[in-house]
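Read through the structure below, which is laid out as C-alpha cells, and then see the notes.
Only a single protein chain was left out; the remaining protein chains are all shown in position.
In this document, chain identifiers A, B and C correspond to the written order of the chains, with residue numbering beginning at 1 in each.
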Amino acid sequence: MARLIALGAFGDLLPLQTGDVTCTEVMRETLFCVAPYRGQHKAVSAALKAQLGLSLPAAGRRKIAGDAICQWIGHDAWVVSAPVMLDGLAAVSDQSDGYAALDVAGAGVEAVLARLIPLDLRSTTFKVNHTARSLLGHVPVSITRTGAQAFEVMVMRSMAASLVHDLQVAMSGLARRGSA
Amino acid sequence: MRINCPHCGERDRREFYYMGDAVAVTRPAPDAGPDAWDDYLHNRDNPAGDTRDLWYHEAGCGAWIVVARNTLTHAVHGATLAQKAAS
Amino acid sequence: MRLRNPGQTVTFSFDGKPVQGVPGEPVAAALLASGIRLMGRSFKYHRPRGVLTAGSEEPNALVTVGRGAAQDPNQRATMVEVSEGLEVFSQNAWPSLRHDALAVNDLLSPFLGAGFYYKTFMWPASFWERLYEPVIRRAAGLGRLSGKANADLYEKAFAFCDLLVIGAGPAGLMAALTAGRAGVDVILADEDSAMGGRLLREVEDVDGRPAALWVADVLAQLRALPNVRLMPRTTVTGAYDQGTYGALERIVGADAPGECFWRIVAKRSVLCAGALERSIAFPDNDRPGIMLAGAVRAYVTRWGVAPGRSVTVFGNNDDAHRTARDLAAAGIKIAGLIDARADLAVSADYPVFTGGSVTATAGRLGLTSITVTHQGGTRVIQTDCLAVSGGWNPSVHLTCHMNGRPQWREDIAAFVPTPDAIPGMAVAGACHGVFDTQGCLRDGAEVAAAIARDLGFAPEVTLPVAEARAYAIAPFWETPGKGRKWVDLQNDVTTKDIAISAQENMRSVEHMKRYTTQGMAPDQGKSSNVLALAVLADLTGRGIPETGTTTFRPPFVPVSIAAMGAGGQGKGFAPTRLMTSHHASVAARAPMIEAGLWYRPSYFPLEGDVSWRQSCDREVNYVRNVVGVCDVSTLGKIDVQGPDAAPLLDFVYTNRMSTLKVGRVRYGLMLREDGFVMDDGTAARLGPDHFVITTTTAAAGQVMRHLEFARQVLRPDLDARIVSVTDHWAQFAVAGPRAQVLLNTVLDEQITDEDWPFMACGAVGIGGVAGRLFRISFSGETAYEIAVPARYGESLFRQLVAQARTLGGGPYGLEALNVLRIEKGLLTHAELHGRTTAYDLGLAGMVSVQKDCIGQAAARRPGLVDPMRERLVGLRAVEEGRRLTAGAHLFAKDAKAVTANDQGYVTSACYSPTLDCYLGLAFVKNGPERYGEVIRMVDHLRGVDTLAEVCHPVFFDPEGGRARG
C-alpha cells in the first residue's frame, strides 16, 4: 500500500523578502468552491451561516469568522475554507489543491502590486476584506486585502512558480529604485 | 479601454475576451433554416456607432456580459449580465 | 560659456573627448557651455546640425548614450542628464562628426528632392534588392542598436487617481495645488527632471519673488499633501479610452531600472503641456548656432549657459524682444534684433531691424554670420548664435490621440485643442492658447477648481500675482527669395520640397507629408508641422484651416520597446504551468517541452541511449508489453454539477451524455457553432447530478469559455454549475497489460476487471487519500487514469514509476504517447486542427440527430458533408526504409506534385515499433472509399517522395480487445 507525502505548492520558493516586502505561503488544509443553484442563494447563505458561522458575502468581498473564511471568487461562486454540506443547494467542488495562496506584505506592498495588477488597490477604494479576480502579470489571480499593508494572493497551483517569479521581479525593481 | 463589469466594476480591457455582436444571444432553433443560421453566424449590421456586443470577463469573475458601446468613439454606455439579457 | 559658477562638476565624454558638466543638466547644455555647437548630422544630406530646442521635441541633437548592451541610440541631448562617466556619441556620421563622408549627399541635393526615389532605380529590375536598396538602407537610419540582447531592467506599472495633471508649468502647478488642497487625489506628471516648466526658464516674478522660488514653495506644499503624487521625469505619452493614459518615467540611479511605463487611470485630467516654439523658413536656417529663442533663454536662465558670445535675435512676435532683453541683462552681447513686423517702435541698446528678415547665413560647422534684409537695406552681422521665434504652437498632441482635430486661432496664429477631444480631459495654460504667466496660473487654477467641484469637492482658488501681457504676433512663415529653407530639420525637408509636392498634385496635407516625409521623423513634426502647413497653404492658395493638419498619434515622445514590453523578455512573456511530476521528470533527465503553457516530458532517456527514438521505442514497448506511467494532468478537468448538468452536456457534446450511467465514462465530441470540431474528451458521471469532463491540453481554456457561454448565454434555463478543477487533481495514465497489477500496488483496495470494466470510473483510496480512478485508454491497451489531490501528485508519480520499473516498465513521455495514439488512429490537434468536421473524422455517427447541440445546424451545410471533402485515413509506408512525414501532400500515384492534383495531406506520422513500419494519419479526398489505393506522398521541404497505402486509421488491434481487457 502507498504512503503518499503531501507537498506545498511553492516548494522552496517561499518565503521571500526584498526591500521591505515579504512573501509567505498561506497554508490551508481545505478549500471548497460553492456555486449555489438557481434560487438557492439565500438557502446556501443560511446553511453556511449555520455550519461555518458565515453567510455568503457580496461580490468582491470576503468574510472571516475565526479560522473560517468565505470569499467571493467569481460569477455565482464562492470559496469556503472548510467542508460544508449543501446537497441540492449548491455545487460544491473540492479545490483544496486547486489554489495556492501567499501573503504579500510590507510598507512597499502597494507599489509592488501596482507593477503587476491592473486594479485600483488604493486603500480608500480597496479596503480590508475586499477581494477581486484579476491578473497579476499574465497570471490569473484572486487578490484580497488582509491589512493596511497586506494582501493575500490566490493562484492556480500549477502557476505558483510564475506568480513568485513575477512578484520577485517587481520587488527587486522597487528595491533597486531606492525610495519610490 | 475600460469596461464596466456588473460584478467587478470598471476593469481594464486586458481582463476581457471579446465575442462580437450580441446577436449571438438569440440563437435560432435548430431547424430555423439556412438563412436564419447564416444571419446568426455570419451577417452583421456592423454599425459605425452604437452597438451591443458580448464580452467574457475571463481574467475576472467569469461572467459573460452584454456591453453597450460605440464603435466610433469607444465610449462604453453600460453593461449587463448576458445571463439576464438572455433569460 | 558659463554665466555663473557651476559649483560641483562632473566629467562625461562626447565622441570620446572629456567634457565638464553639472550633474543633472542636459548634455546639450554642457556641450554648449564647452563651446560645442556641432552635435549631429541630418538624416538625408548629413548637414551639420546643432541643438535647436531645450526639450523632448529636439530634432537635431540626437545622440547615442552608452556602449555594449547598454548602447542607447537616438536620445535627445536636451533630455539626457549629465552624470560622471556618461559616454555620449554623435550618430549618423562617418568617419567623424566634423568630417562626414556622406555629406557628399548635400552636393547631390538638387537631384534628391521630394519623392525622387519613386521615379528611378527601376532598371534593371533585379538591381533593386542587389544594389540600390542596400546602398539606400546603409545610408538611411540614424542611430545604431548594439545588436546585443537588452541587459537592463525595465518596468511597467499601474496608477489610479481622480485627477491627472499633465505638465507642471504655471498652469499645471496651480491645477495640482488647487485640486490637491481641496482633497482631490491628484497625480502631477511632468517630463522634466525639475517641475516648474517655463517658470524655471524665464526671468520673471511670481507673487513678488523670482519665479523659481515660487515654484519651490508650491512643490513643497504639494509634497506635504498626502493625496498628491508628484511624478517628475514622467512624460504622458498617450491618451486612451476611458481615462487611461500611457506615461514614460525615466529613472535615474546607477542600479535602478532604466524606465517605467505607467498606465495611469484617471477620472479626469487636465492637459497643461505648454507650447512649443516654431522656427521661420529662411535660407540655410539649419546651421549649428541657430536656435529657437525660448531655448536660448532656457539655457541662459535655467542652466546659466550662454549658447553664443554674440547673439542675434529674429522673430515675428514679442518674444523676440524678451529674448534680447533677458540675454542683455545676463551680460550677453546682442549683435542685433530683427523683427519681421515693420510698424514697431523699439528703443534698445543694440541694433534693431524692423520689417526685417534673415536672408542668408554662413558658417560651415557653426554659424559665423547672417545677412539681414530690412527696411533700411541689407547688412551682414557677425554672430555665432541666432535665436529665432516664429511664434508658439500649443502642445495639442495628446488631444489628437482620439482623432480630435485642433482648431486654428487667427489671433495667435496657431492651432488650439478642440474642446472635449478626449473625454474627461480639460486643457489649461499655454496649450490652451494662453501665453502669459498670470493667465496660465489662473487658467490652471480655474480649470482644476471646476473639475474638483464636479468630483464633489469644494476648492478655493487663490491666485498669485504674475506677469500679464498680451501676446502679439504677425504671421511670418518664410522669407522671400532663393536658397534652401529648411522646414523639417530631421528629415531634411525644405520649402522647395513642399513646392514640388504641390506641383505634382500632392496637395492634400497627408499626401504632402508622405511625399516629402515632413513630420515623419523622430520629432513627428513637432518643430515643423505648422510651418509646413503654412507653406503648403500659401502654395495652394488655401487658408491654413482649410489645408488642415495631419494627425498626431501616440506616443507623444518615443517609447522604448523594452519599457512598453517590460516583463516580456525571456520567460516572462507567458506564465509557466508545471505538473506535480515536473521535478521528478527533470531529475530523470527528460527533456521538457512546451504544451500550451505547460511543460511535459518528451521522453525518459536511459544510460546508453543514443537517440530519442531509442527511448521512445522502449517506452512504446513498455505500454504494449508491460506497463507505462504518464502524467496527464495537463488535460483540462471540469466539474459540471447541478440538476441540469446532463442536459447541458447534451447541448455541448454531439453525442448524448444524459444516458450515461453513474460510474461510467463516455468519449465525447464538441463542435463550434460553425459546425467544425472544437475538441474531444471524456465525460465521467460521478453522480446523478455530477460529471467531470476532460478536454485536450490545448483547448482547456477555450472549452471552459465555451461551456460558460452555453450555460450563461445560450441556455440560462439550465441549472448547472461549472468549475475548472484541473489544478486540484494530479492525474496519471497507467497503461499496459500489467496496469492493473501496478495499480494494485498503490491502491487501498484491490481492483479487478469485474469491478472496473472498460470505461468505469469511481472513487478509490491511495494510502488513505481519496482519489479517483477512470478506466480509459489513449493507447489501446488496458489502461487507467488515477487522480489524487495535487499535493500528493509527485509522491504518487514517484511510486508508480518505481513500481512500474520493478515490473519491467517505466514512465513514458509525449513522443511515445504520440506513437501509441497514431497506432490506434486516435486524434489530437494535428487532426482536430479547426477545419475538420465530425464527418471528415469518420465520427459522423457521434452527432446525434435526436437532439440539438452546438454546431449541429451549421454542420449540416452542404459544404461540410460533401463526400469530396478530405477525410481521415491511415497511411502505411510501402517502400522499404522510406519514412512518412507530417505536412507532406498526397497525389495519385502517377500524378505530378502540383496544386491541381492535390489529394490531401499527412497530419501525423511516426515509426511504429509495434508494427515495424512508418505509419501516418492523413486527410484524403474521398478517403474512406480509397482503402487499398497506393498513393504518392511528396514532402518537397524534407526531400521525401514515396508511396503509401491508404488504409483504415486504426492500425493496431482494430477490434479493440486489448483495451477492454
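Here is the rule we use: a residue touches a chain if its C-beta (ideal position, glycine included) is under 8 Å from a C-beta of that chain, and two chains touch if they have at least 3 such contacts.
Methods note: contacts and distances are computed from a predicted model.
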Exercise for the section: Between "Cation:proton antiporter subunit C", "Menaquinone reductase, integral membrane subunit", "Sarcosine oxidase subunit beta" or "NADH dehydrogenase", choose the name on the UniProt record of the chain that's been left out. Expected result: "Sarcosine oxidase subunit beta"
Exercise for the section: Tell me the shown chains the invisible chain touches, ordered by label. Expected result: B, C
Problem - Selected residue (touches chain absent from view) among C:Met402, C:Val662 or C:Cys917 - result: C:Met402
Handout entry: Identified contact with the non-displayed chain, of C:Gly167, C:Gly390, C:Pro554 or C:Pro601
Key = C:Pro554
Practice task
May I ask which residue of C:Leu864, C:Ala877, C:Leu919 or C:Ile935 touches the chain that does not appear here?
Solution key: C:Leu864
Problem - Selected residue (touches chain absent from view) among C:Trp486, C:Phe676 or C:Phe732 - result: C:Phe676
Exercise for the section: Write the list of chain B residues that the hidden chain touches. Expected result: 1, 12-14, 17-21, 34-35, 38-39, 41-48, 51, 53, 69, 71-74
Fill in the blank from the handout: Logged for chain C, residues touching the omitted partner chain are 43, 71-74, 110-113, 116-123, 125, 128-129, 133, 136-138, 140-150, 152, 154, 156, 238, 240-241, 244, 246, 261, 263, 401-403, 496, 500, 503-506, 508, 510-511, 514-515, 517, 521-522, 524, 553-555, 558-562, 564-574, 593-594, 672-676, 678, 829-830, 833-835, 858, 861-864, 866, 885-889, 897-899, 902, 905-908, 938-942
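The working rule: only the chains that are shown with their structure count from here on.
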Exercise for the section: Please report how many Å separate the Cα centroid of chain A from that of chain C, as a whole number. Expected result: 30
Fill in the blank from the handout: By the touch definition above, chain B meets two or more other chains at residues 12, 62-63, 81
Problem - Multi-chain contact residues (two or more partners), chain A - result: 75, 77, 118-119
Handout entry: chain C - residues contacting chain B, complex
Key = 240-244, 263, 265, 402, 423, 673-674, 701, 705, 708-709, 712-714, 716-717, 852, 856-858, 861
Exercise for the section: Using the touch definition up top, name the residues of chain B that touch chain C in the complex. Expected result: 1-2, 10, 12-13, 17, 19, 24-25, 27-32, 34, 37, 41, 54, 56, 58, 62-64, 73-76, 81-83, 86-87
Handout entry: Residues of chain A touching chain C in the complex
Key = 1-9, 11, 33, 35, 37-38, 75-77, 90-99, 111, 114-115, 117-120, 122, 124-125, 137-139, 156-162, 165-166, 169-170, 172-173, 176-178
